[in-house]
Every structure is written in structure tokens, then in C-alpha cells.
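Shown here: the complex without one of its protein chains, the others still in place.
Let's look at chain A:
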Amino acid sequence: MDWGNILELSLRELVGVQAIVFALAAIGINVQFGYTGLLNFGQAAFAAVGGYGVAVIVTTYGWSFWLGLVVAVAAAVVLALLLGVPTLRLRADYLAIVTIAASEIVRLVGRSAWGRDVFGGSDGITGFSSAFYDLNPFTEPLELGPFEFRERVLWVLAVGWALVAICTLVVWLLMRSPWGRVLKAIREDEDAVRSLGKNVYAYKMQSLVIGGVMGAFAGIVYSLFQGAMQPDVYATNFTFFAYAILILGGAATVFGPVLGAAIIWFSFQFIDLALRGAIGEGYIPDWLMDSNDTGAVRFMLTGVVLVLLLVFRPQGILGDRREIALDAR
């Protein structure tokens, strides 16, 4: 087994595009769920709307890439308002139900034959990312020790991590402000916050919109990287990966989602390659598993790790144990 190679490929994933995409999605969920207590189970819809925003504007209608970005963000805001207006006055579980349904609706409309002319059906849309790559200032691959990043990837990584940094900074600034204090108070008890003269509904809406826009960023980055907008990428498991990442890193912590995303994608790659290596060397017998099973087994192992984490460190990696202890009271 080539441990050096396994480690190198895994470390690439630590800072890879997948980590960026899910870090962005998880930062959005962190604002909504971690700080405000809103159960948005439809982050995939926000990501899909972001991806479609750019793809439809550029490929379907042939308008500018920049307009596409604006439309993508605006569409996420509209989606948040659409989901929030009827549900945010109700208990938290209603938002959960509505968002999980909405995320499937967005995906199914996107891949439907009916909307094929606009959304490209189940094949999705391609050919909208050239404007983005035309902006690429990197003209040659970057070599960092054993790592080599091609120009194209380098550009996505630079833009992606810059977005992650900006989103993290915004969350950090917001959550140490009186505005963030209201959000955290709403998570604890919204009636108490109402009784103190705060418009809880407006704050929840703002939280849903901000988290949704960050979700749209995730979709934009991913579809630009792929050069294609495929609806089935944004199924419900997209949302639940983001939740797993948030809980791993630590909900209601500023860096939790970023750390969680990096660790998850590193682990996926590492487990996968290590298992393949072990099978190749014959350490794992054929009757137990073969190299086709590694994809499933890595999820199983990740699941076990998450369960262990919730048992022994329920606050996540960066969370504050004292806060969890309060729940037991």
C-alpha cells in the first residue's frame, strides 16, 4: 500500500472543491439551525436554485454571467421568502416539513420533461462556465511540495475559499453583535424574545434568507467547477451531508462547518483509498468486501464515527460542552 499517495490524495480533498461546497452549505445551515434554531431541511434547494440561476441565465437565455450571479442570489432570497412567509409564524417542525418538500420540488421541476427547454431536464445544463474561467488569472499549475493543482482547479479553489472566508467572517461579525444575540435568544425561547419587544418573525426571516444565500453560493461554486448543472446532485442527501458536517464540526460555532467539511471529505477519501489498498494487498478477504463496496463502506464507517461523536462529544469538535450540559436540565 502506498501510504504516501493515499495521504496526498486525501489531503487534496481536505482543501478540495467538495469541502468548499459543503462548507458553504453548512455555514448557511449553521446560521439557520445552529444559531436561530430553524430546521431548514431544504438547503439542497437553495444550492440548486443558485446553480440554476447562473446556468439558466447564461446557457438558456444567453445573458451575461454577472446577471446570472445576481439572479442566482435573488432566486435564493425569493425561495427563502416563499418558504418563510407561511411557516415562520408556526412551530419549527412546519418549516422542516415544508423545506424538505420544497427541495424535492425544485429538483423534480428541474429534471422534468415539462421544463426541459429551460432547465435541461435530467441531463441538466452545460456550457455556462466559460465566462468564469475566462477570468482565471492563473496561467500555469501550482506546485506545492507533492501537490500539484491545475490552473482551472486552482481558480475554483481560490474563489471558493475566498467565499468561505467571507461567509465565515460575516457569521463571526454577526454573531458577536446584538443582532446575533437576538438570533441565539430566539433559538432558546422565541416567546421570551417577543415579550422583550423584538420582531421575532423578521429575525427568523433574515436568518433564513442569509443561510439560503450561502446555500446558493455552494450551488454556484459546484456547478461552475463541474461546468454542468445537474439537478440530481441536489437531492436530499446533499442537505443531510451538510447537517452531518455541521454537527461534526460543532453547531453554533463560527469555524465548525468549515472544519467539519474539511474533515468529512478528507475522511471519505482516506477511508476509500485505504480500503482499496487493503483489498488490493489482500488484507481484506474477497468474501467480506471487494473494491466496488468501498463507496458504501466509507459511508458506514463515517456513520459509526458520527454516532460515536454524538455519544462522547455531542457538542461537536469545536462546541462548548457546558452548553450541551444545560440541555439535560
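The definition used in the following text is that contacts are C-beta pairs under 8 Å (C-beta built on N, C-alpha and C of every residue); 3 or more make two chains touch, one makes a residue touch a chain; residues count from 1.
The rule we apply is simple: contacts and distances are computed from a predicted model.
The UniProt record for the undisplayed chain lists the protein name "ABC transporter ATP-binding protein", from the options "ABC transporter ATP-binding protein", "5'-nucleotidase-like protein", "NADH-quinone oxidoreductase subunit K" or "Nitrile hydratase accessory protein". Contact with the undisplayed chain is limited, among A:152, A:184, A:276 or A:313, to A:184.
Within the whole complex, the absent chain has one touching residue among A:170, A:263, A:289 or A:309, and that is A:170.
Checked against the hidden chain, the listed residues A:30, A:59, A:206 or A:253 yield one contact partner: A:206.
From the options A:116, A:150 or A:194, the residue with contact to the chain not on display is A:194.
Not every partner is drawn; the one left out touches chain A at residues 170, 173-174, 176-182, 184-185, 187-189, 191-200, 206, 210, 322-323, 326-327, 329.
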